[in-house]
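What follows is an incomplete set of chains from the complex, kept in their original frame.
So that you can tell them apart, the chains are marked A and B in the order they are listed, and the count of residues begins at 1 in each.
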Amino acid sequence: MIVGMGVVFVFLTLMIGAVNLIAFINRKIPEESSPNQSPTSRRAPSANRQDNGAPVAAIAAAIHQYRKNH
Amino acid sequence: MEKLEILWQSTALAHFETGQVIMMLVGLGLLYLAIVKKFEPLLLLPIGFGALLTNIPLAGFSEVGGLLHYVYEIGIGTGVFPLLIFMGVGAMTDFGALIANPRMLLLGAAAQFGIFATLIGAILLNYVPGLEFTLKDAAAIAIIGGADGPTAIFLASKLAPDLLGTIAVAAYSYMALVPIIQPPIMKALTSPEERQIKMAQLRVVSRREKIIFPLAVLLMTILFLPTATPLVGMFCLGNLMKEAGVVDRLSNTAQNELINVVTIFLGLAVGSKLSADKFLKAETLGILALGAVAFAIGTATGVLMAKVMNKYSKADINPLVGAAGVSAVPMAARVVNKVGLQANPHNFLLMHAMGPNVAGVLGSAVAAGILLALVN
């Protein structure tokens, strides 16, 4: 039991070191500002995506409907 | 008449055994907890239903050729289902709070003390007449203290398949009982002043750190604890898919449709292990008792560790957040937040508790790997 618990602690303590190391390196090497990583471009490209039209049309229709009724 | 006799013989009424009736009541009880009490319904509803199905005489759900037999062999016998759940949970988990304050990992470690205390407890229970646990059984039971359902199912499927149903039910039940089990322990071990401690706001974590984190966790697991890599590896894969930002299609599927499908079948398969001959024995009471003890100990050691850290650390640490180290994401963190608000209505601890909370998931996966290495 002591061995087991000890290993858990040693392991997670090492991980603390690792996270601190990552944070340290991260501060040293500033992330290059990449304009192509904007939220809009983060979608994975995929062949002939066509699922954009439908929801937009549905939303437009819903808005239209909503306006008529309110 | 002969046909009627055949039909009568084909009713369950002619074949029911007492054990099966009791187990079906257990199944109904689980459904009650899931639907009315809202105890971890995503798992307990399918588990309860599986328990109903598996105990029907003649239907043969869990015999060769039956649906539950296939689902169990393919999904749990191979360990695939808990791993897929872990991938999905990884894709839902935000490690930001933990990366911002990595010392919270110590709380995730401390709360695993419940696991190892339970291991001793289970071995000691062998001295109680009528109870017999092998070392493997004991390790599988101990993991209930990890407060993490898929980890418990994964370890039990490897070490003690016969106890799997009981262990899974205990794990999910106690996870659901976190709001009842934890607060008294938390209050008993802390003073009102400690419970009011405010913690410094967490720094913003960059996307790059969030991407590197799962890889670092995987790398360290690979180096130091390869037996933990199935669980940790799939968890990190899910998390990497989420944070990478380039495979959102895959990440969304992993945390929605895929995990939902697997959850249905995992629950049914676990329920199919709730048969009378495996559940209605003295050992089950021992397991349930040990599970409760494990939760209580894990909560206590988490809180105590947080008190120690608060004493020796520059930054203030509210000892309550230690209780979130048992995992049971996100329930335990919410309980911490609630108990904290009772002490100070303006002190929101939720984000601070998320760090130990996700650390607890890693901690119990690591503990599972250690148990696998030690007893297998």
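Assume contacts are C-beta pairs under 8 Å (C-beta built on N, C-alpha and C of every residue); 3 or more make two chains touch, one makes a residue touch a chain.
Because the structure is a prediction, the values reported are computed rather than measured.
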Counting across the entire structure file, list how many copies of each shown chain there are. A x3, B x3
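One rule holds for everything that comes next: only the chains that are shown with their structure count from here on.
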So what's the Cα centroid distance for chain A and chain B, whole Å? 25
Which part of chain A faces chain B closely enough to touch in the complex? 1-5, 7-9, 11-16, 18-20, 22-23, 26, 31, 37, 42-44, 46
Once bound in the complex, which stretches of chain B touch chain A? 98-99, 102-103, 105-106, 108-110, 112-113, 115-117, 119-120, 206-209, 212-213, 216-217, 220, 224-225, 245-249, 359, 362-363, 366-367, 370-371, 374
